[in-house]
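With one protein chain held back, the other chains of the complex are shown just where they sit.
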């Protein structure tokens, strides 16, 4: 259980890091949406490994095959299956992990839960699983585009360095995907220093959506905030999520934190956006603003204490091809997650009223 | 859609703040669990209004009726229905809210989503909806107790004042439910000062679970972290959630944040608990630690700018019976949410293996 | 698990035959639907007991209370809770059933499944559970009416006597709810004879829907046929379901059973309706035609062989207030089930296309 997400636009991911292939099946994509595998590949290329000096050199091409649900370049309303075959999986490096648990990884918990596990490269718990999320997110974005919604994300903070400005154009211009080109340079330097020290860095990714119509979100357990919470914290290495002013609101006062309503030319706005675009778990029409805490990469080339499957103490040094910070590559994944949440809620909202005013 | 939570142990809440009644139906509670309505009432009394000088004087007794699913004091495996009739609902105060939107509330978003709404007391978006969550949470706790799991929560921070110690016994001894009795006094003073200033305060609730067996959580979208994210952010007034060291991990290094494994007498531990009791979205056996950001109460007796249903500008001052900080009353609700997540995952985990070792 | 039905328009029933109350919660009813409790009561009165000489004299008034989801006579999009308190439950007659299993009833299977059960009046397995289905069905019918869909049902066959004509007006004019007034008299006589002989009769209920737009049904597991199969066979005492010509098609040839398409004035028809209004699990626009086999009432005042909870042989004679044939009262229940299936699929179909032609 647990490999599916969404109620109408629903994805199911499958596959292990070092198995033959990974993939995703998307149910509930409406018919009539123009869609090509190239559009999906463009998004997948953004999360791909081996992109720069701050990422792992594992050379997967991550080529997507589109196997169903699209005919003559248009969706048919039937399930969309996307698959990628693993090519550059070198499992030999993982032989020692069959019996020894890496600190900070899911090795131990999978072993306790399932008894039998594919330990190679983290198996199912590997971030390679996010391939399917990004592929599905590419389709979600196309659905959202029909309603004028755009989703984007960037590295807000890495290793304690915080971007101060948000220049959306800058994001894909630097290898850490910061929206502040000045901070980007400092972030890159911090990552390289951590790499040199055989250590790793965490950070904060900020994800936003513009053009979101008011009304998305299903009270009370599928509030927009709640689904964002689930979506973001289902991504490997995330340990926190906040919406709008988030934890800063805990230190605020009602008189300062309430966003006043006003209207101009028939459109409603709020002064300020402490709420991050939601009230009562339903979108207001303001920009959706989410921030996610990403922990430092657990794999480090330093000796650490651990145990083995016989519960004997062991020392472990995790060699391999690891990102010194996963923040840059988490950006397109978390962006995809917001797209998935919004696309599903957009479709769910079609049932909110028995009839819509003309 | 959206009023249900859980896959096996599943609750559905219903009811509006000023409707005739509120309730919850719980499906999937296993048969054979001793359960009385008094046990449920004990938990409900903790969230009840009118408890102290820092909470609203609305005098609902919140009396639960147990209408199904229990026979001769033991659950039967059939749905459990719990209901409470609203008694002290004074709707007259809300007449002006029929057409004017309170800042920070769901008035505007419900109006945009549904067109037709029960505006009285926030209707469905009122925190009164949490009655059913706490009632269901009481049953979840009993299920958890059969596995040795205990859940508790406390006010970690209110109005910028942070509790430093965690004395579990102290929590119910002070009216803000802080685990640090010294900080509790300062928090109370801060709330009373805000009340005097016709303002409100936010804070942070910390929720923990002890005795959680390793193995709970369903990769990849129903990771323990992900369901905690959904559960917590589905509660009114919450705007952020973090697990373990949470956002602090964003500023940490792998060498500092990885929790090393060790074992003693056949039991596995970690040194430190930055992960908050989960790895790869599955419980490790360590204490689950969650913190939730609660925003300041949106209802304040100060004049604020807003609009009405014709989008004309209006001034509004929200009178009524409101908590100057909802943190103390959010404690049992958020505690219930963690219990609900864990009870469901405990039952889901029964299917993790085809057979369990003797 | 198992007490919910539907994906968007979703109902959850709860309650035992001799518990304090029974009820239903309906999620996903769109906002803006005019709805009164009287409309619901009208449908409930049709399934009520004590209606005639062919039904049980148990005198429940089955009065519905509407507790949420409707404000000022219009639905709000939030969950609708309906409840009825049991009044005429006489549990004393069931004391001997605590340890002895009635043949043909669920006593034994509930005991094996749950260990602990409410044996009084069948507990959860009682047909009283269908109260909530009929209540929810009344709302489903109102949703369907907005799309021009009507659902009706009648006793097609009782005790081997088959109605030959379908006069929709006749149905509620006779106490067995046959659509053939002549056959109705023979059916009544057969039931009274069976009652006299302390025996019971089965029969066939036919359920139809007119005005169903083409396109309802979700391939492949939620085909219209499949959901009809689930819905009908979830009703107590049903043991078979067929659509269109059904089992007769097993003895037919393709040249005879295919319904040819033709069109008139822009509307598509089929010549004949062997398919019963569905092709590939999707509605064609023709009338939906379903027939359901109902077994003879299991409770009969004749001595039967059985066992007790110690597996010792026992004799049992089931006294009490039982219908000699449940067919007449099954009519509104099965009618409700078709309405529930169609209303949910109508709402699901809103997501079939990314955009609809003007």
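Per-chain residue numbering starts at 1, and chain names A, B and C are given in the order in which the chains are listed.
Please note the rule applied: contacts are C-beta pairs under 8 Å (C-beta built on N, C-alpha and C of every residue); 3 or more make two chains touch, one makes a residue touch a chain.
Please read these numbers as outputs of a predicted model, since none were measured by experiment.
Trainee: Touching residues of chain C against the unshown chain: what are they?
Mentor: 1-5, 7, 13, 101, 103-106, 108-110, 112-115, 124-125, 129, 157, 159-160, 194, 199-204, 214-223, 225-234, 236, 238-247, 249-263, 266, 268, 270-271, 274-276, 278-285, 293-300, 302, 304-307, 311-313, 348-349, 351-353, 357
Trainee: Given the full complex, what residues of chain A touch the hidden partner chain?
Mentor: Interface residues of chain A facing the absent chain: 1-4, 8, 10, 12-16, 19-23, 25, 27-28, 31-32, 65, 67-69, 71-72, 74-81, 83, 113-118, 123-124.
Trainee: Identify the residues of chain B touching the omitted chain, counting contacts across the whole complex.
Mentor: Touch with the absent chain occurs at residues 7-8, 28, 30-33, 75, 77-78, 143, 146, 219, 347-348, 350-355.
Keep this in mind: only the chains that are shown with their structure count from here on.
Trainee: Considering only mean CA positions as chain centres, point out the chain farthest from chain C.
Mentor: Computed centres place A farthest from chain C.
Trainee: Distance-wise, how many Å sit between the C-alpha centres of chain B and chain C, to the nearest whole number?
Mentor: Using C-alpha averages as centres, the distance is 38 Å.
Trainee: Can you give the whole-Å distance between the Cα centres of chain A and chain C?
Mentor: 45
Trainee: Can you list the chain C residues in contact with two or more other chains?
Mentor: 8, 28, 31-32, 75, 77-78
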